[in-house]
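Removed from the display is one protein chain of the complex; every other protein chain stays in position.
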Amino acid sequence: MGQRVMGYPVVDVGPHLAETPDDLAPFCDPPWRHAVTNATGMPAPWNVTGSLYPRVAPSTTPPPPAENSTELRARLDAIGSDLAVLLPGPLLKLSIVHTADYAAALARAYNRWLNERWLGSANGMYGVVIAAPHAPEDAAREIARYGREERVVAAVIPIAGLTALLGDRRYDPIYAAAAEHGLPIILQGVEQLMVPSTANYVSQFTSDFDQAAMEHSLIAMAHLTHLVGTGVLARFPALRIVFLGGGLSWLAHLLLRLDKEYNENRRDVPFYDDRVSHAIRRQVWVGTYPLECSDDPRDLDDLIRISCGVDRVIYGSHWPSARFDSPMRVTAALTSDEACRKVLGGNALELFGVNYRSTPA
Amino acid sequence: MARKILVGPVEELPTGARKIVDAGGIEIGVFNVAGAFYALPNLCVHQWGPLCAGDVSGTLANSSETDWRYQWVRDGTIVICPWHSLEFDITTGQCLAYPRVKLRRYNVAVEDDCIYILL
Partner (left out) sequence: MSTTIPTIGIRRHRQLDQLLIVDFDVHILDERQEIAAFCDPPWRQMLVDGPIVPPFGGNARLYPVFPGHWSTRKISRQTPAEVRAALDDLSIDLGVLFPERLLAIGQQPNAEYAMALVRAYNRWLTATYLQETRGLYGVVAVAPQDPEGSAREIEHYAREDRVVGVMLPTTRLEPLWGHRKFDPIYQAAEAAGIAVFYHGGAPVQMPMLPFDLRQFDTPFMFHTYTHSIEMMTTLANLMSTGVPVRFPRLKMIYIEAGISWVPHAMLRMDRIWEEDRESAPLLAERPSTYMRRQMYYATQPIEEPESLADMADVIRMIGGGDSVLFASDFPHHDFDHPKKVFDIPVSADTKRKIMGENGLAVLGISPLPASEHVPGKTLPQRM
């Protein structure tokens, strides 16, 4: 629909699935399958619900998720997306699971379920496999296994609740595998994580407002600072990183700040030959969701230009979030056709190596 | 016609030493690095600090060439601006942080055991 309306393809990176223990159990290796089966009917062990902060009025209820790919396809048509890159749902909180082998098993189960149940038909859907940071060697094997699948276009590391920041050498097998197989790595948090963890000391905040305002940025900035500061971008020059879920204005700030620190502290990061923003602009992408726009139409364009540049920005609806962004919301905020074309689809097609041929009208 | 600015007797500037002289309104720092003399402007490109008054030192390298381990290198050849620590190779004027930034260098001559800057 996007192609017909806009004149160019709209790639949604992306809608979220809603994997349940029932969904995953059949695909899960023993002995963990039994724990997953046992979780049927209860909130998933990784899906920590509830808040720390009281509120008088309820927060907005999100729409129900799609139960199968036909339903999701219809929803995407309604939103206006041609292609979609499907993202996990509750398993974006995987990093708070303590048991490493269990977390790795859940990731493998999700990856199998995703490929069998969602990526089979030619319905314009692509997916990302979960790379469990608890077990980097296992995650590397998953990337190698699915890297050849046409419909798998990236790996995702859930960063909400991840204690060891991403520059730690333990993650090297994941980066090596992703670089070797040409899969970008998506780094995504969640809307609100109530589990205290690195960069997310929830007890410091007073309400949903400050916690929701800060959590995503704090976590994303912590990880990018660590990735840059430990030289990951230099050691894996073919690695491509995609930050999703926290908007993009944080990146403008952090990139400027990192360049300022580089001026004085080059000796800490001699992996780089020039400003660290050069490496970031080569290797880092960022999603628009949730879109930040002000009353001044210049602001979004300028933020994009100051940070990663318009070639590195990726539209995503993040449906069925209560606050999902339609493509219209994004095109209304950008001031040039070229920017719309790139952000709404062109950048994603190139990043994920997807050949898109529009269906005949 | 080239002007000669006297820096001082050679003994005043042993290896590792530096001296800042006023060359008629501009300040120039003269360094002795491993027995050879180099002269750089005493004005940092960053925020106009007294570059040549900084520490003469080495620096850290870390790249594929060092197997991604930190190494202490170029000892005695780097001057570090005392304001914001920008590093410059004394012998070439090259700024380590920014490949496109290179300081101009002044020619230095030794005559009758005295060091001169040639402008």
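Going by the order they are written in, the chains are A and B; count residues from 1 in each one.
Going forward, contacts are C-beta pairs under 8 Å (C-beta built on N, C-alpha and C of every residue); 3 or more make two chains touch, one makes a residue touch a chain.
What you are looking at is a predicted structure, and each value in this text was computed from that prediction instead of being measured.
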Note to self: Touching the hidden chain in the complete assembly: which of A:Ala135, A:Leu193, A:Val269 or A:Val286 does that?
What the structure shows: A:Val269
Item checked: Option touching the unshown chain, where A:Ala25, A:Leu76 or A:Ala222 are the choices -> A:Ala222
Note to self: Among A:Ser59, A:Thr99 or A:Thr335, exactly one should touch the missing chain; which is it?
What the structure shows: A:Ser59
Notebook entry, point to check: In the complete complex, which positions of chain B touch the hidden chain?
Noted result: 20, 27, 42-43, 47-50, 53-55, 57-58, 60, 72, 78, 80, 82-85
Next item on the list: Over the whole complex, note the residues of chain A touching the chain we left out.
Entry: 53, 55-57, 59-60, 164-165, 167-168, 198-201, 203-210, 212-214, 217-218, 221-222, 225-226, 229-230, 247, 249-250, 252-254, 256-265, 267-269, 275, 277, 290-294, 296, 298-299, 302-303, 305-306, 322-323
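Everything below uses one rule, namely that only the chains that are shown with their structure count from here on.
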Notebook entry, point to check: In angstrom, rounded to a whole number, how far apart do the mean CA points of chain A and chain B lie?
Noted result: 47
Check: How about chain A: which of its residues touch chain B in the complex?
Finding: 231, 234-235, 262-268, 270-271, 273-275
Item checked: chain A-facing residues of chain B, complex -> 46, 59-64, 68, 70, 84-87, 96-99
